[in-house]
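With one protein chain removed, the remaining protein chains of the complex are shown where they sit.
In order of appearance the chains are A, B and C, and numbering begins at 1 in each one.
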Amino acid sequence: MYYVVAFATLVTMGLALIRAVLGPTVYDRVLSVNMFGTKTVLLISVIAFLAGRPDFLDLALAYALINFIGVLAVLEFFKSRAARRLQEQAPEDAP
Amino acid sequence: MELLGLYHYWVFAILLMIGFYAVVAKVNLVKKLIGLSLFQAAVFLLYITMGKVSGGTAPIFQDGVTDAVFSNPLPQVLILTAIVVGISTTALGLGIVVRIKEEYGTIEEHEIQEIDRR
Amino acid sequence: MQTVLDICSWILLSAGGAFVLVGGIGALRMPNLYTRMHAASVTDTMGAVLVLAGIMLQAGLTLATVKLAAILLFLLMTSPTSSYALANAAMIAGIKPDAGRAADREDDA
Partner (left out) sequence: MTIIFGIFLLTLLVITAVAVVRTANLFVAVMLLGIFSLLIAANFLLLDAADVALTEAAVGAGISTVLFLGALALTSERERAATPHRWLSLIVVVSATLVVLYATFDKPTFGDPEAPVQQHVAPWYLEKTPEYIDVPNVVTAVLASFRGYDTLGEVFVVFTAGIGVLFLLSAQHGHAARRRPDEDGSNIGLRDDLIPRVVGRLLVPFILLFGLYVQFHGDYGPGGGFQAGALVAAAFILYALVEGEDRTLEALPFNALLTLMVSGALLYGLVGLAGIVFGGTFLDYSVLADDPVAGQHLGILLIEAGVGLTVTGVLLAIFHAFAARDRF
C-alpha cells in the first residue's frame, strides 16, 4: 500500500519540477521548491517504512524542521532588496 | 533490468559533464560555482552508487536482525565528510567572488580580464 | 484487528495520495501564482496529514509514531508560514492577485 503513496508523491514531484522549470515568475519557482520539500518529507517517510527502517524518519524530521529556512531567506532577500531600491531612489526624489 | 544496470553511472556521467559545461563555458563567476557544485554532486552520486549492494540496507546494525546484507560503509564515510567540506569550499569561492565584485565592479569573466589588461 | 487497521491505512494512504496528486496537478495547471499557491497548500496540509496518519496506524505505538507525529506537527506549522512568506514576498514585488493570467510576468521582478 505504501507504493500507492510513493507513486503519487513521485508524480507530484515531477509536476512540481515542471512548474519550477516553466516558471514564469521567480515566485512560482520558490513555490515549487517549497512543495518539493514537503513531498520529499512524505517520500522519505514512506521509503523508511518500505525499507523497514523506521530510524530513517530522522531524515524526514530534519527536512520538516529546516526546510522553510530557505523560503524565509527568500523573503528576507526580497525585503532587503526592496529597502535598498527605496534608498537608492530617495536621494533623487529629494529636492 | 539488465539494460538499466548502468543507468546510475550514465546519470553520473551526464551530471558531471553538465557541471563541467557550466564551469568552462559560462562567464559568470557565481554560475561557475553553481556548476562546480553540480560537478561535486555527480561525484558524490558515483561513490554512493558504487557502495550499494542489491537487497542491502544501510550499514547500521539493528537489534534482533542478524541476517541483514549491508551496503558498503566506506564510500558513505568519504562522501559524508565531503559534503560539509564542499559547502565550506563553495563558501570560500563565493567569498572570493564577492571580493572580486567589490574590487572590479563586475563578476563577468571577460569584463574582469578587460579591466586587468588596461 | 490487524485487518481493520490495514483497511483504515489503505483508505487514509489512498486518500492522501489522491490529495497529493490533485494538488500537484493544480500547481501545474492553475492560471496564476496565487491560485497555484492555493493548490500547492492542499498537498502540504490534507495530503501530509492523511499520508502520515496512514503510516502511523501501521507503525503502532512505537517511537516511529512519535517521530511521525512530530514531523506532522512541524509540517503543519512551517508550510502555512512559508506560504505566507512567499505570498508576502510576491506582494512586495508587486504581483497583483488578479484572476486569470493577467498577473503573470516573466522573471525580472
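To be clear about the criterion, a contact is a pair of C-beta atoms (placed from the backbone, for glycine too) under 8 Å apart; a residue touches a chain by one contact, two chains touch by 3 or more.
As the structure is a computational prediction, the values presented were derived from the model and not from experiment.
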{"item": "For the chain not depicted, the shown chains it touches", "value": "A, B, C"}
{"item": "Positions on chain C contacted by the hidden chain, ascending", "value": "74, 77-78, 81, 84-85, 88, 107"}
{"item": "Residues belonging to chain A that touch the chain removed from view", "value": "3, 6, 10, 13-14, 17, 20-21, 23, 26, 29-30, 32-33, 36-37, 40, 43-44, 47, 50-51, 53, 55-56, 58-59, 61-63, 65-67, 69-70, 72-77, 79-81, 83-84, 87"}
{"item": "Residues in chain B touching the chain absent from view", "value": "1-2, 4-22, 24-31, 34-35, 37-38, 41, 44-45, 48-62, 69-85, 87-92, 94-99, 101, 107-108, 110-111"}
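Here, only the chains that are shown with their structure count from here on.
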{"item": "Graph class of chain-chain contacts, one of line, ring, star, complete, other", "value": "line"}
{"item": "Intercentroid distance (Cα basis), chain C paired with chain A, Å", "value": "11"}
{"item": "Distance between chain centroids, defined by C-alpha means - chain B, chain C (Å)", "value": "30"}
{"item": "Whole-Å gap separating chain A and chain B, where each centre is the average of the chain's CA atoms", "value": "21"}
{"item": "Interface hub residues of chain B, defined as touching at least two other chains", "value": "none"}
{"item": "Residue numbers on chain A that touch chain C, as the complex places them", "value": "1-2, 4-5, 7-9, 11-13, 15-16, 18-19, 23-28, 30-32, 34-35, 38-39, 41-42, 45-46, 49, 54, 57-58, 60-61, 64-65, 67-68, 71-72, 74-75, 78-79, 82"}
{"item": "Footprint of chain B on chain A - complex, ascending", "value": "51-53, 55-56"}
{"item": "Residues on chain C engaged by chain A in the complex (per definition of touch)", "value": "6, 9-10, 13-14, 16-18, 20-21, 23-25, 27-28, 33, 36-37, 40, 43-44, 47-48, 51-52, 54-55, 58-59, 62-64, 67-68, 70-71, 74-75, 78-79, 81-83, 85-86, 88-90, 92-93, 95, 104-107, 109"}
